[in-house]
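Here's a slice of the assembly, chains where they normally sit.
Every chain is named by a letter (A, B and C) in the order it is written, and numbering of its residues begins at 1.
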Amino acid sequence: MDSMSIIGMASVIASAICMGIGSIGTGLGEGRAVQQALMAIAQQPDEKGALTRTLFVGLAMIESIAIYCFVISMILIFANPFWNQVIPKVVAGG
Amino acid sequence: MDSMSIIGMASVIASAICMGIGSIGTGLGEGRAVQQALMAIAQQPDEKGALTRTLFVGLAMIESIAIYCFVISMILIFANPFWNQVIPKVVAGG
Amino acid sequence: MDSMSIIGMASVIASAICMGIGSIGTGLGEGRAVQQALMAIAQQPDEKGALTRTLFVGLAMIESIAIYCFVISMILIFANPFWNQVIPKVVAGG
């Protein structure tokens, strides 16, 4: 197995694992936040505005963690410095 | 095992794992959100509109995480830069 | 192990894992949504229409995640670009 194969393989698998695992905690966390928002609105309809605002800030915070994972995955696929390092070497004297 | 096999194999498995694992947290999270929406509507039918709107925004946020996973899977299958890099090499002097 | 075997094996296993794991979260999530719908209808029969509508929208959202998994599985079995790439190579000079 030459360098190219190894680093390519690792990048492909790593980007998938990162996004896949990264969706577990954030998906559940957002589900839980939305769940409580609905219950809170049902209990206290007069505070609808404040509740919705707080919910959106919270969702944005959690979504940001999911987006970190997405960014890492995208970097590993499209702007991978290890891969870029490997390619010229292969082209030159692979 | 040549480069092509390795990267192909990794891409196939990675895209499946990404989508598969990515559905656990989001499926449960959406289920939990819908569950509470129904209970909230039953408790406070007058707020049906606000509850449904909040539910849809929440579901959209969670769905977006599932869609990140779907996008990663699709990129790995149909627009895989590692694979595209490997093919000409094989065609040329495989 | 030649390219064909490896990519074929990976595709078969990946499609099964994707659908299999993909059914865990969605199956549980839908079960939870239906569960609450029934309890909500029992508590508030007058809102039967709204509850059923919300339930169906929610189930459709969750089902869509299960269908993403099904689509990935189907693509890996019947429209696998890696496999299509490998076959001519084998036919030509396998």
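Assume a residue touches a chain if its C-beta (ideal position, glycine included) is under 8 Å from a C-beta of that chain, and two chains touch if they have at least 3 such contacts.
All figures in this text were calculated on a predicted structure; none of them were measured in a lab.
This structure file defines a homomeric complex of 14 copies, of which 3 are shown in place.
We adopt the following convention: only the chains that are shown with their structure count from here on.
Centroids of chain A and chain B (each the mean of its C-alpha atoms) stand 10 Å apart.
Averaging Cα coordinates per chain places chain A and chain C 20 Å apart. Contacts with at least two other chains are made by residues 1-2, 6, 9, 11, 13, 15, 17, 19-21, 24-33, 35-37, 39, 41, 43, 55, 59, 66, 69, 73 of chain B.
Residues of chain B that touch chain C in their complex: 1-2, 4-6, 8-9, 11-13, 15-17, 19-21, 23-39, 41-43, 45, 48, 52, 55-56, 59, 63, 66, 69-70, 73, 77-78, 83, 87, 90, 94.
By the touch criterion stated above, chain B contacts chain A in their complex at residues 1-3, 6-7, 9-11, 13-15, 17-22, 24-33, 35-37, 39-41, 43-44, 46-47, 50-51, 54-55, 57-59, 61-62, 64-66, 68-69, 72-73, 75-76, 80-82, 85-86, 89.
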